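One protein chain omitted, others in place.
The block that comes next holds subunit A.
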Amino acid sequence: MATYNYIEKAIQVTRREFVALTGVAAAILWSGAYAITDVVEDRNKYIKLRTAGLYKDDEKSALRQSHKNKSLMDMYAKLANKPLSPVAEKLFHTQYVDRTKLG
């Protein structure tokens, strides 16, 4: 006949200790999860900062529309007359190539 040994577990955890350990475990898991969301949150932060930098440059510009660029208009007067003129077509426009058959 089999004999059974009914000795209790060697590690004894009282009810108070159990509550405390649960608390510590929860705190560790919580701060880990928090750190991960932080990493995910920060992932694109530099993109947003750079974008904000450009919009700041826009906002502080005295002129915010391309057709108000005086030097550009001056260049058109001296070189290309107006947009889509023959000189502008030559210098500022291009044709595209079907590159599905390379070589």
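Everything that follows uses one rule, which is that contacts are C-beta pairs under 8 Å (C-beta built on N, C-alpha and C of every residue); 3 or more make two chains touch, one makes a residue touch a chain; residues count from 1.
Assume contacts and distances are computed from a predicted model.
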item	value
Absent chain [UniProt protein name; select from "Peptide/nickel transport system permease protein", "Aspartyl/glutamyl-tRNA(Asn/Gln) amidotransferase subunit C", "Methylmalonyl-CoA mutase, C-terminal subunit (Cobalamin-binding)" or "Ferredoxin hydrogenase large subunit"]	"Ferredoxin hydrogenase large subunit"
Touch with the omitted chain, as defined above, among A:20, A:33 or A:75	A:75
Missing-partner contacts on subunit A, residue numbers	39, 42-59, 61, 63-72, 74-76, 78-79, 83-84, 87-88, 90-100
